[in-house]
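Sharing a structure, written as structure tokens. Questions coming.
Missing here: one protein chain of the complex. Every other protein chain is in place.
Let's look at chain A:
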């Protein structure tokens, strides 16, 4: 693509594939360099490899029996739970996710401030099969699947119902009218066909989609 000043630039493609990644064949020299970099990162990070996620549970059971799992992803959804649902009388912290990516790092501490990036798990004291997750940190796309497998791998699913709470900017909502005239905030839902109960709001219409950890 030629720009106004005449230089040729490569326009980013919606297709999303990194061209250089595809074209470059790794020589033995490249492999050696990559190995050294990995080793250095490993040493800097201490006990975990850079992109690996650790799920740390404070309770003794090997797998938690769960009938309802509420997951709040993003700062707004996490704040909603903090303001309206969570309290130290009815809920106890039972786990934490430790991860690092270019956008944030979480720690294994459960004593967090609302402005921190964290991912904590809570259990309802009166009904220990009700679990809740507040995930205000950003989980990178190459960590989302790992998060999913490690978290759900620790849960014994007994008639499990999962509710995911998340927010998106109104400007991203695709609609015939302009988003300026829309009354916001508003709720939309997606549900699997196994979910038979009444949904409290309209379903998300095409061409709108959900991405990242809520989608995973």
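One rule holds in what follows: a residue touches a chain if its C-beta (ideal position, glycine included) is under 8 Å from a C-beta of that chain, and two chains touch if they have at least 3 such contacts; residues count from 1.
We adopt the following convention: contacts and distances are computed from a predicted model.
Colleague: Looking at what's absent rather than what's present, what does UniProt name the missing chain, "WD repeat domain 75", "RNA 3'-terminal phosphate cyclase domain-containing protein", "Sorting nexin 2A-like" or "Proteasome assembly chaperone 2"?
Modeller: "Proteasome assembly chaperone 2"
Colleague: Just one of A:83, A:111, A:126 or A:206 touches the chain that is missing; which is it?
Modeller: Here the residue in touch with the unshown chain is A:206.
Colleague: Even though one chain is hidden, which residues of chain A still touch it in the full complex?
Modeller: These residues touch the chain not displayed: 1, 11, 13-19, 21-22, 141-142, 144-146, 173-181, 190-193, 203-216.
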